[in-house]
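Note that this complex is displayed minus one protein chain, with the remaining chains in position.
Chain IDs A, B and C follow the sequence of writing; residue 1 opens each chain.
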Amino acid sequence: MDKYINPLKSRYASKEMLYIFSPKFKYTTWRKLWYNLALVQKELGINISNKQLNKLSKHIENIDFELVKKYESKFQHEVMAHLYAYADLAGDDARKILHLGVTSAYLMDNTDLVQIKEALLLIENKLLKLINTLKKFSIKHKNLVTLAYTHLQEAQLTTLGKRSSLWLQSLIFDFEELKFIMSNMRFRGVKGTVGNQSSFKELFASNFEKVKDLDINLAKKMGFDKVYQITSQTYDRKFDSSILNFLSNLAQSAHKITNDIRFMQHLKEIEEHFEPHQIGSSAMPYKRNPIYSERIASLAKFIMSLQSSGGFIAATQWLERTLDDSACKRLNIPQAFLAADATLILLSKVFNNIRVNKKMIEKHVKTEMPFILTEDILMKATKNGGDRQILHEKIRIYSMKVKENIYSGTTENDLIKLILNDQSFKLTSKDIDEILNPNENIGFASYQVENFITEIIDPILEKNKEN
Amino acid sequence: MDKYINPLKSRYASKEMLYIFSPKFKYTTWRKLWYNLALVQKELGINISNKQLNKLSKHIENIDFELVKKYESKFQHEVMAHLYAYADLAGDDARKILHLGVTSAYLMDNTDLVQIKEALLLIENKLLKLINTLKKFSIKHKNLVTLAYTHLQEAQLTTLGKRSSLWLQSLIFDFEELKFIMSNMRFRGVKGTVGNQSSFKELFASNFEKVKDLDINLAKKMGFDKVYQITSQTYDRKFDSSILNFLSNLAQSAHKITNDIRFMQHLKEIEEHFEPHQIGSSAMPYKRNPIYSERIASLAKFIMSLQSSGGFIAATQWLERTLDDSACKRLNIPQAFLAADATLILLSKVFNNIRVNKKMIEKHVKTEMPFILTEDILMKATKNGGDRQILHEKIRIYSMKVKENIYSGTTENDLIKLILNDQSFKLTSKDIDEILNPNENIGFASYQVENFITEIIDPILEKNKEN
Amino acid sequence: MDKYINPLKSRYASKEMLYIFSPKFKYTTWRKLWYNLALVQKELGINISNKQLNKLSKHIENIDFELVKKYESKFQHEVMAHLYAYADLAGDDARKILHLGVTSAYLMDNTDLVQIKEALLLIENKLLKLINTLKKFSIKHKNLVTLAYTHLQEAQLTTLGKRSSLWLQSLIFDFEELKFIMSNMRFRGVKGTVGNQSSFKELFASNFEKVKDLDINLAKKMGFDKVYQITSQTYDRKFDSSILNFLSNLAQSAHKITNDIRFMQHLKEIEEHFEPHQIGSSAMPYKRNPIYSERIASLAKFIMSLQSSGGFIAATQWLERTLDDSACKRLNIPQAFLAADATLILLSKVFNNIRVNKKMIEKHVKTEMPFILTEDILMKATKNGGDRQILHEKIRIYSMKVKENIYSGTTENDLIKLILNDQSFKLTSKDIDEILNPNENIGFASYQVENFITEIIDPILEKNKEN
Partner (left out) sequence: MDKYINPLKSRYASKEMLYIFSPKFKYTTWRKLWYNLALVQKELGINISNKQLNKLSKHIENIDFELVKKYESKFQHEVMAHLYAYADLAGDDARKILHLGVTSAYLMDNTDLVQIKEALLLIENKLLKLINTLKKFSIKHKNLVTLAYTHLQEAQLTTLGKRSSLWLQSLIFDFEELKFIMSNMRFRGVKGTVGNQSSFKELFASNFEKVKDLDINLAKKMGFDKVYQITSQTYDRKFDSSILNFLSNLAQSAHKITNDIRFMQHLKEIEEHFEPHQIGSSAMPYKRNPIYSERIASLAKFIMSLQSSGGFIAATQWLERTLDDSACKRLNIPQAFLAADATLILLSKVFNNIRVNKKMIEKHVKTEMPFILTEDILMKATKNGGDRQILHEKIRIYSMKVKENIYSGTTENDLIKLILNDQSFKLTSKDIDEILNPNENIGFASYQVENFITEIIDPILEKNKEN
């Protein structure tokens, strides 16, 4: 309790995501990389015995972190420390073939990629679940008429399901970007200190095809189906930058969605779940604050701010590699994933427990109805032969007059009356009554929801079912 | 001369890119949107005459900007001003059907998308040319041995063509992102003030299929093959954010590439073209500075900084739309494109005129050779039965000793001698001579270049030939 | 009309700010720098004639930009081009002493500083006026009771003047930062290509005191009272970064203030000025959108995004200077100032024409009154001997019950009744009546406003009166 505790760790992120970026995961991955290297080398004809391989495979999980620490304080070199600790377990025989032909970056960079891939899979899974939740929410409320707002001013009508399908669309953008990144993802493989694979030229008697096989076979053993044809000491840091872009994009969606929720809770139209014993405010016990949405918006800001570090690193790597990426990579990539993970957990929590106050929604719709009808009145009047520009101007003037009255305390909204009395609109009471039909006033909102789900969402969910 | 002049306009960007973001382009696109709206409405059965259409089509190009200005100062509304000015030309008959069922965002948002699409095409074209140039450069220099640097310290050997193919790879990442964005790009279409298409429900007698046809047919007439199924008043600002991400990614590549060039010019290994009359420095006439690379790096920083504005806007759009995107969108999107355009122009200029000083490159390689060989010596000695860890430590100690001497002024590098004299390496002079064969010391660098170009670059260039 | 037009130039910024960053201002400043250099050199004993000086002083304003262009296309060097053009006017005699001992950075860097200083003065002036406006607004409305919101949920009461004095406080932070920057601002002076003033060692026979005099005297002639003791070729780019920080901070204030205004206009409690002929929306003529506040928020986002470029440049300047600052500096510094200038113009416009709808404010207060009183009830009950924690819990439960009713459509708020009926509160009707006194419920809001203005605002305004 006497050191800083990162709330992503203690409060917000899932056990699974925390594990991916843990020392345990990282260093067992190193050992898997060492073991698989030897395995594939053997398969490609290098003189490595099954006994040596077995020694390596047996000691992947049992890392003696105290021993590693001792070595590290001696060498001041993380890889050498783990190499010695692993070799101590595997024995002198295995020691000889350990790390054969590779360099630190083989471990570091490939492990980073394994972590990122696992983290992306976790995000993909949670994102798909959230998409499913929002799909159901959208279908459920596709006909629930609600006031739409532009400029945060009452505009025309939409439906709650239509609004939520816009959130869904934002998440679909993110999902498609995620799939694009994953389909282009490559393993760094064995490339050597400066990327020329020279140590393998020696090992494989100048046989480039064998080294290509080594690279792709290793990639497959580590769960990748593609490997970079070329790298410097490291894979291009633009990849990390693209990961941070994706997570920032996801955060932008989350921020936009929760802003909307916060407005709607402000309007009392929806409400986040509130535990019976939960205390909204120690001083204002009557309050119900949208604290999960606020937390999401807060985490989103953090994720978005990390984005620039990815670009800064990618842009300032010098020649075959400089190490001014490392410390920052240990901070920005894991934390962006942990915060994104937390964001998705919280978003699911919000939508799985959200309460919709239909009576409040109806009340707001009713109050604004006369103004909302003006666009339809304009359409109908134009159809009846009126001049659009002239009538638009008239409605504007009448509306301002009515608004003035409301601002001064009058509650009656007599806009419809003023229009009916103006002959230039060429409108009858019957025309107005037709317009007043609520089904006319949400346009195609509910059709759009259905259409969007059929054309976009369902095919995506179908295609990604097994996840 | 008494107002700020944006150097992107006066100095750096191409005429073509400046035109895409010009008032001329923007407002003729508005008129095309109005004209095509009427055209497609007619095709779908709305009562619009050929005469009305002709009136509209005739006046797409001849915008009277003075008249527009007059109307704008009256209405304080840009769209209404242009609408009146266009209608004045097209006559009262056409006026009646102008802007039928649409709202400002129909013009604004769709035009933004048209501009972005055109700008992306321009970028694609320039990027492909640059990729081609760098491909040729990489092939030409695939065997030119050069010193590789990690931590900006002499490391092992690579080839110039290998290094430049890493730059190429960065640009390929950008190119693939560009294609991904373009293939997902959608037209905003006709959606109405809050996105519910209510005015078209009226116009098309509640026929949703017809409105869907209207949307996609309009999209096609405006050069898009997809249209958003749903929008709020506007398309999701996440799209703009993704554009700024892409341009930032491209800028990151440019920054990394030019940093490398600046180092290499520092090493006198390559040199940007220098005009005979060009003045490097008013005070130091002997200087040849890599000013184009520096300018690219400078523009790249500007582009990268704009990225955050895209995310900020997308994250803070409230409900069906707020206008706190507009002024910023007029600044960040055009300028990011203009600066990216300038960056690509400058990069092409640099690579089309770059000078490679082979003698300097050779000289640097020769000086570092003994150190560079240590990895190969280690491999060979391990193969001969030595223990890798022990020999690594020995080489480290010998190297440090030699380095000490060099730092103290000694110029002789007797590392090889020290190793040959140490029996634990089990190496003969013949072993060393084999290693000294330069072909052994660049690993597979040149093979990698060939392989990368065959597997990655050529298929991309083939597929995008007609561009 | 066929090139991009920067809206900061065509629409938003003031003539004065646009002039500061114009070619006219920049290049006349160069000539002033050349002239004053000669003047101070003469004063310190260099052999320069009055005739030479007169020739220089006479031609400061009449720049032949066509001639400059011709020279620039020849030399590809901006400074040399202007030097030749000036010398052509001043004659061969003056030409000899022109640019004596200095280098391009003398002109570039000092001019940048002069521009920044002038721009800061303009900002200071506008900021002071805005502070004055907001002070008056705060005093005027210091007693106007309004609902305060936390989590965008109705909280307790404040006054409008109290809220606006918080905006004022934000601007005061900015103002104090501005004064801090200005009081620390230094002239770059004459330092030479790498900052060692070697050319002046020659000129002034190794007399360092004379060169120090040259530096400070020049600074004073150019309007600065301090000069950097040391520079590299340039002043530290951290200064530019601090300027962008300041402008970003100012933008943050503007963004926060206008967000608040947009909420209040959403609540119809205040309203931006609306011209009689102004069109709010082409499709929704009844709308009154807070478009100036939205525009301010939009420009603020742009300014904030530029901030990172300042840091990126400062962090990546290499050794005595690299030129990867230049193109970016021409874009980010002027545009951040132009956008800040526009922001202040718009903020003044908003506050000079804002409309306060007292009736709406009252209505909102009245509706929430019972909830708001809970804190006071709690205080009073605690004073009467109740246990705070227990009663807090009871109020929470009662409030939730009442809220449930409201959400379900009931409009009566019977919270007070429930509390009076609960004996553990030990409250009488008389107690409640005392609490219901509105003067009790805004706490010290109006006192705080007065106190803040007396202690903080007035001394600042007094001290900066002459501006």
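We adopt the following convention: contacts are C-beta pairs under 8 Å (C-beta built on N, C-alpha and C of every residue); 3 or more make two chains touch, one makes a residue touch a chain.
Just so you know, these numbers come straight off a predicted model, no measurement behind them.
Of the residues C:T150, C:N353, C:S408 or C:T428, I need the one that contacts the missing chain.
Final answer for the missing-chain contact: C:T150.
Touching the absent chain in the whole complex: find that residue among C:P7, C:G192, C:P290 or C:P334.
Of the listed residues, the one touching the omitted chain is C:G192.
Out of C:K96, C:R355 or C:K401, which residue would touch the omitted chain in the full complex?
C:K96
Out of C:Q252, C:S348 or C:N405, which residue would touch the omitted chain in the full complex?
Once the missing chain is taken into account, the touching residue is C:Q252.
From the list A:D109, A:D236 or A:E294, which touches the chain that is not on show?
Per the contact definition at the top, the residue touching the missing chain is A:E294.
Touching the hidden chain in the full complex, which residues of chain C are there? Just list them.
83-84, 87, 95-96, 98-101, 148-152, 155-158, 162-163, 165-166, 169-170, 173, 176-177, 180, 184, 192-203, 208, 211-212, 228-233, 236, 238-239, 241-242, 245, 248-249, 251-253, 255-256, 259-260, 263, 300-301, 304, 307-308, 311-312, 314-323, 375-376, 379-380, 382-383, 387-389, 440-445, 447-449, 451-452, 455-456
Residue by residue, what part of chain A touches the chain that was omitted?
1-9, 12-13, 15, 18-19, 21-25, 63, 65, 74-77, 79-80, 83, 99, 102-104, 192-193, 199, 262, 275, 277-279, 281-284, 289, 291, 294-295, 297-299, 301-302, 304-309, 312-313, 316, 322-332, 334-335, 338-339
Counting contacts across the full complex, list the positions on chain B that touch the omitted chain.
Counting over the whole complex, chain B touches the hidden chain at residues 149-153, 155-156, 262-263, 265-266, 268, 271, 274, 279-291, 294, 308, 312, 316, 357, 359-360, 363, 371, 374-375, 378, 392-393, 395-396, 399-400, 402-403, 406-409, 415.
Throughout what follows, only the chains that are shown with their structure count from here on.
Starting from the mean Cα coordinates of chain A and chain C, work out the distance between those two points in Å.
Result: the chain centres lie 34 Å from each other.
Round to the nearest whole Å and give the separation of the Cα centres of chain A and chain B.
24
So which stretches of chain A touch two or more other chains?
Residue numbers touching two or more other chains: 149-152, 155-156, 263, 308, 312, 316, 375.
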